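Here it is: the structure, laid out below.
Removed from the display is one protein chain of the complex; every other protein chain stays in position.
Chains here go by letter, A and B, matching the order in which they are written, and residues are numbered from 1 within each.
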Amino acid sequence: MLLYFIKRIFLGILIISVAVTLMFCMIHLVPGDPARIMLGPRATPEMIADISMRMGLDQPLVIQLMKFLGNILKGDLGIDVISSRPVTAIVFGQLPYTLWLIFTAIFGAMLIGIPLGCYSALHRNTLADRVTGVISVACITAPSFVVALYSLLIFAVTLKWFPAIGAGVKGDFFDQATHLVLPAFAIGISWVGYLSRLVRASMLEVLGENHIRTARAYGLTEFTIVYRYALKIAILPTVTVIGVGMGFLISAAVFTEVVFARPGLGKLIIDSITTRNYPVVMGSVLISTGLFVISTTISDLVNASLDPRIRANL
Amino acid sequence: MSENVLRIRDLSVNYQTDRGVLKAIRHVNLDIPKGSIVGVVGESGCGKSTLITSIIRQLDDNADIPNGSIEFEKQDLLKLSLDKMRNISGTKLSIVFQDPMSTLNPVLSIGRQMIDIQYRDKISKKRKKQRSIDMLTKVGIPDPRNQLNQYPYELSGGMQQRVSIAMALQAGPSLLIADEPTTALDTTLEVQILKLLKDLQEEMGCSILFVSHHLGVIAELCDHVVVMYAGEIVEHGSTYEIFNNPAHPYTVKLLECDPASISKKQRLLPTIPGEIPDLINLSGGCIFKNRCDQSIDRCDKHTPLLNEFNKNHFVSCHLIES
Partner (left out) sequence: MKVAIKRISSDPLGLLGLCLVTLIVVSALGATIFAPYDPIQLNIMDRLQGPSANHLLGTDQLGRDLFSRVLFGGQVALKVAFLTIGSALIIGVVLGMIAGYGPTWLDNSIMILFDTIRSVPTIMLALAAVAMVGPSITTVIFVIAVSSIPNYGRVVRTQTLTIKSKDFVKAEMLMGASLLRILSIHVLPNILGPILILASMDIPTVIALEAGLSFLGMGVKPPTPSWGSILNDGFSLIRNTPWPIIAGSIPLVLATLGFTFLGESLRDLLDPKLRKFL
């Protein structure tokens, strides 16, 4: 068990280092002065000289790569070319907004999607199940930015039920919550569909297993059987899926943050591309990749500790 | 005549399939006297599992029961509401399934599952736990207190089957259904489990409906044997009668095919030629006629009925009637 944890965490670190290496290669593959490419056209000559020195551009590539990795390990993602503040500080300043958005969306989706999936599984092939199924697929395929645009158009611009722009006043919980509703809805709706289908499928599989027949034969109530015996197994794939889904969640957050002009990682990166503030772009990409790797690692570890069968094989 | 725990009368079960209605069992009558062990034997596909699942009311959605009754302790199980049925399941009527490795919930500890099934009893959790420990001791599980914290996969197949038996007998049922409980286990374990079942049955005084395709096991354990073929009971009687004086051609062949009964070294193992008839398109007459080497004209047209052939021995075959 411990060995598996160590292995899994090591794999996570390895993936992040490979990603950083690939990014390093990309910067060096694009023709031109790497320092200029990294900093973009806005950089002053002093900045270019500074980064050239810090990267050791006169040294062999391998040493440069090591330095690059070392800097990142130290939490040094470079300097914002516009405000001259460290990129790390800027990215981490925006990150909480994105995390709040993602967690609200996925939590809401779980709250609706999982019971919906259970319901569909228990009422298999009824009209309600079929309708839920079709709506779920429609929800899954609807691109998040289209949902975001429509909810902005309908609920914010036309009906004015919810605010359209920003994340709300700092410290005012209610205001922040109302600003969270529409963006979280735009991200979460496809997950409602996705989770409900996933839970339905795994629930049906579990309900067909022999131990459920045993539980029935012992006269356990249907509630116990479904929600305590079957769901505990049927829920396991969702943990994995949510971990892997972090990538999609981050992507969806980029769109919704743009649509609702909400601060966050996505808004930051888009703004930085428009202002050609490349160090911030690279920093955001790295941080979001790190976030993704961490979440898949955690979901694997959680899965391993929840499912005694996986534990057994470790 | 002693009282019967289970009385099945004229039970038929149909399955709706893509090809039509599959008549899995037809007009089955079966009695299980109090305190006795009744064995049901037959090839796979003869309706054994359908019989069991209809007793515990767990037939698939595509099954229906056009006629018949299953009287358990004077009430017809088929007419009970699901709630009433739930009250009987696991208390008075228990079952041990075939594959021990998959009958227990894989993500819950043994203890949790054993305590959960006592949910009807209004006693403290501590007492429930103690009861579970006592029961595990009874079925011969070493160090039961620690086993409660184990998950099923941490136990061997034999141990898991012992746990299943402990759970089935926990509430002191009057009827235990054993659905090929030893098929998935190797021979030494099989003997141990059978002995355990017999001992516990004597101690607790319950009846057992023991289903198997293994004749040796049936002979070892049962007081009474029921031979099923293609959804019908073709012969039943006391174990001694069936094994020493088999009358139905199918039973005779079944006994010939049992590897344990083959004494001489034979080049070919005996088999029963032919296949089980198609249960969707049944063509009247005797069910065994197309595999029977003694069939006569009557077998084609008339369905034979169960007739008393000897004391406590019934056979449905035209050859015996005449």
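By definition in this document, contacts are C-beta pairs under 8 Å (C-beta built on N, C-alpha and C of every residue); 3 or more make two chains touch, one makes a residue touch a chain.
All of these numbers come straight from a predicted model, not from anything done at the bench.
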item	value
Visible chains in contact with the missing one	A
Residue, one of A:G75, A:P143 or A:G208, that touches the chain absent here	A:P143
Given A:T214, A:T238 or A:S288, the one touching the chain that is not displayed	A:S288
Which of A:L14, A:M53 or A:A128 contacts the chain that the document leaves out	A:L14
Residues belonging to subunit A that touch the chain removed from view	11, 14-16, 18-19, 22-23, 26-27, 30, 37, 40, 134, 137-138, 140-143, 145-146, 149-150, 152-153, 157-158, 201, 246-248, 250-251, 254-255, 258-259, 266, 269-270, 272-273, 276, 278, 281-282, 284-285, 288-289, 292-293, 296
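Rule of thumb we're sticking to: only the chains that are shown with their structure count from here on.
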item	value
Intercentroid distance (Cα basis), subunit B paired with subunit A, Å	53
Contacting residues of subunit B [partner subunit A, same complex]	56, 58, 86-91, 94-95, 97, 99, 102-108, 116-117, 119-120, 151, 153-154, 164, 167
Contacting residues of subunit A [partner subunit B, same complex]	209-211, 213-221, 224, 228-229, 232-233, 306-309, 312
